[in-house]
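Next up is a structure, given as C-alpha cells.
The complex is shown incomplete by one protein chain, all other protein chains being positioned as in the whole.
Letters are used for the chains, namely A and B, taken in the order the chains are written, and counting of residues starts over at 1 for each.
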Amino acid sequence: MLLKDVVCPYCACLCDDLDVTVEGNRVTGVDNACDLGAHKFQAGNRLPGPVRPTEKGWDRVSREEAIGFTVDMLLSADRPLIYGWSTTSVEAQSLGIHIAEEIGGVVDATTSVCHGPSILAIQEVGHPGCTLGQVKNRADVVIYWGCNPIEAHPRHLSRYTMYSDGFFLENAFKERTLIVADIRPTESANVADEFVHLKRGGDYAVLSALRAIVRGKTGSIPSHVAGVSRAQLLRIGEVCKNAKYGAFFFGMGLTQTVGKYKNIRNAIELVDELNRHTKWTLTPMRGHFNVYGFNEVCTWVTGYPYAVDFSRGMAFYNPGETTAVDILARKECDACLVVASDPAAHFPRAAVEHLAEIPVVQIDPVVNATTAFCDLQIPVAVTGIDAEGTAYRMDGVPIRAKKILDLGYPADSEILREVYQQIRDRKKVREVKPV
Amino acid sequence: MRVILTAKPRKKPLIPVEAETIIPRHFRQGRDLTVWEGNRERSLRDIFDVMVERTAAAAEEVEVILRGDVSRFKRVGEYMDAGKITIEGDIGMHCGNFMTGGTIEIHGNADGWLGREMRGGRILCHGNAGHYAGSGYRGEKFGMKGGTLEILGNAGDFAAEYLAGGEVIIHGNAGDLPGVEMVNGTLTIHGNCSRPCGNMTGGTCTVLGTVRGMLPTFRKNSTLLHGSDKIPLTVFEGDIANRGKGILQVREYSYDD
Partner (left out) sequence: MTELLLRNACVIDPLNRVNGDVMDIAIRDGWIVESVGNGAEVIDARGFLTLPGGIDSHTHICGTKVNFGRYMMPEDMRAGRTIRKGVMHATSGYSVPTTYGNSYRYSAMGYTSILEGAMAPLEARHTHEEFSATPLQDTMANTLFDGNWPVMEAVKEKDVKRAAAIVAWTLAAVKGFAVKLTNPGGTEAWGWGKNVTCIRDPVPHFEVTPAEIIETLIRANELLRLPHSVHLHCNNLGAPGNYQCTIGTFDLVPDLNKERQSLYATHVQFHAYGGTSWKDINSKAEPVAYSVNRKPQIVIDMGQMMFGKTTTMTADGPMEWNLYRLHHNKWSNHDVELETTSGIIPVYYSKKSLVNCVMWAIGLELALLVKDPWQCLLATDNPNGAPFVRYPEIIGLLMSKRYRDEEFRTIHPDTGKRVILDTLDRELGWHDIAVMTRAGQAKALGIAKIGKGHLGVGAEADIAVYPIRIRDTDPSRDYAAVVSAFQRTAWTIKRGRVVCRDGDVVVEGTNRTIWANSRVPEAFDMGRDPEFVKKFDRYYTVRMANYPVQDAYIPRSGCIESEAVL
C-alpha cells in the first residue's frame, strides 16, 4: 500500500511529502525522504516488551509491573529528573511535564544540549523569525552559520532555500546568494557563493564586527577578525544590506561553541540591525524531529521552554542550574526518567557517571547507550511510524505525524498517561465539591 | 544576637537545599523557619543544629553564622536587608539574591549567581566565585543595581552580566565575557580575562591584567595612568556594535585576529 504525504519522524525539517510503501506490517519503500529519514523507517533494534536487568542479563516484566516500578521510583525521590522528549509527540511531552509538576521534579529536554543557548538569547533580545515558506518564496540571500545542512538537514536546501523555486523567485538557484560561515570547509560551504572561514571561537567577534559595519561604523575594524579579512566582512555587509529578503540560519556550530548564547544574541542583533535596511529573518536549525514541540508545550504549561524545576510546587527556570546535564554532573538527582532520547550517548562523562548511581527508567522504542544504565526500559511505538501525534517544525509550524504501522507497541503517551494517573491516585488528587 | 547554624550530615548530601529563609531579620523575629531539601520541606532544626546567643533589638544586630557543609545551600541571604551572614566554608548558588543591605562574608568559595540582582549592601567572598557573579536573571534588562560585590579569588564566566549599578571587584582572574551587556556601574578586574564587555552600553570596566580576545568593536580613545601605582591603561569606548557609550580601560590586550 502506498501512503502519500507521510511526515518524516527524523529531523525538525519535518518533511511532510514522503511516499511510504507498506506491505504487511513492514515499510518496504520510502520515496522523497533523505537517507537519514528513510533509514529511520527501517530501523530495528526494538525490544519486545519491558525489561529489567538482572545479574545474568535481562528479564521481561509486565506492563503493570513496569508502570508500578516507575511510579514508585518517582514518588520516593527527593529530586527526580525527567529528561528527553525530542523524538516523541507533544501529547506525550505534555504528560511528562505534568508528571514533573505532580512529583516536584525537574523536567528538561535535549534542548539543553543543542539549542538551549538560542532560547537564552531569544529571551534577551527576541527573535525576528518566519515560517520556512517565507524564505522559500522570497529570500534572495541565505546565510547558514555554524551548520552544515547538506549533511545534517539534507532536504533543507531543496525544500526551503537554494534549490526550491518560490513565488517571487522563479529560478531560485540563480537568483539566490548563499553565504556559509563555519570553522571548516563543509559540504555546504562547497556550494556557497561566499564562504566565511572563521577561526574556532571567533563567531562572536565576527558578528560584532558585522553589526558595526552594518551600522556604518567601519573605522575601528581591524584588518582581520578571527581569521576573516576586513574586505570580506565589508563585502558581506553590503550583500546583506542590499538583499530584498535575507534569511539567517544557524546551528550548533554557533550555539555550542565558546560564548554560546551570546553568539546567538549577536546574530539576532545583526538581523535586527539589518531590518533597518531591508527584510531579514533568523531561524535556528533545530535538530530532532520534535524538540521544538517540547519547548512549545513546556512554555504553555509552565511558562518556560525547558529546564523547569517544580521542587517547590511552582515552576522555576534557570538553565545552568536546572538543566539536566548540570543536575547530573553535580550529582543532585536521586532518580531519573528518560523518555525518547539517549543521554548516555550525548552527555559529558561526569553526567553519565551519575546515571549509573541512581535508579533510571527509560521509555524508548529502541535499545541505545542509555539502556545500559537502566533499571527498567519500557519499549514504545515510534512517533511518526507506529504512533501518531503532534510535532513542531523548526519554524514553529505544527504538523500531525501519522501512524502508518501497528506493531502492537503502546505510544509513549499511553504509558505516561498511566504513570500520571497512578501518581495522582496515590496523591489523592481529586475535584472537591464546593460549599 | 548571634545565630550559629551548623549543618547536620544529610542522607543525600548532594541534593540542593533552598534556604532563602536564612536572613538576619527572620531570626530576630524568632519565626519557625523551614528550608526545602529537594522537593521536601524541612524544619530548619532538621537540617541544622541551631545555637542562639543573646537577643537583638533590630535586624542590624543579628549575625548568622553558617558552619559545616553548606556548599549545596542555595539562596542564603536572599532579600537580606540588614545584619550580617558569615559563611565559614563554601556556599551554594544564588547567595545574596536581591539583597538590599547588610553584609555577607564567605570564607570559602561561592557557587554561581553570587549576588544576583543585588540592590545594596556588601558581599565579600574570600575564595572563588562561580559563573554569573553579580549578574541578572534570564530575560531581565538589568542585573545588579547597587551595593558592592568583592571577590578575592577568581570569578567564572559572565561576571557582572547586565551590571546596572553598584560595584563589582574581582581580585583574581575573571572568565569569559565579564561585563557583557553592562549598562552602568563599575567593574574592576585585577587579573586577566577574555572578551570583556561585549555589547556594553554604559558603565566603566577596568582590567588591570591582560585581556585576551579583545573585541574589534571598541574604539581606542586615549591612555591614562591608573591609581597610586600609576598603571598605564588604554581607554576604549564601546561597544560600537550597539551604539555603546561604555568605558573599557585595560592594561594589556590582544585581538583574536
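By our rule, contacts are C-beta pairs under 8 Å (C-beta built on N, C-alpha and C of every residue); 3 or more make two chains touch, one makes a residue touch a chain.
Remember, it's a predicted structure, so these values are computed and weren't measured experimentally.
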item	value
Option touching the unshown chain, where A:50, A:116, A:129 or A:410 are the choices	A:129
Residue, one of B:73, B:137 or B:253, that touches the chain absent here	B:137
Residues in chain B touching the chain absent from view	137-141
Residue numbers in chain A that touch the chain omitted from display	4-5, 7, 16-17, 90, 94, 98, 101-102, 119, 122-134, 136-138, 159-160, 166-168, 244-245, 272, 275-276, 278-279, 281, 295-297, 299-305, 310, 312-315, 317, 388, 390, 392, 396-400, 429-435
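Keep in mind that, in the parts below, only the chains that are shown with their structure count from here on.
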item	value
Whole-Å gap between the CA centroids of chain A and chain B	33
Chain A-touching residues of chain B, taken from the complex the two chains share	12, 14-16, 18, 36-40, 72, 93, 112-113, 131-132, 137-139, 176-177, 180-181, 195, 198-199, 213, 215-220, 239-243, 255-257
Chain B-facing residues of chain A, complex	77-80, 103-105, 120, 123-124, 199, 201-202, 204-205, 208-209, 211-212, 215, 217, 219-227, 258-259, 262, 265-266, 269, 310-312, 317-321, 330-332, 334
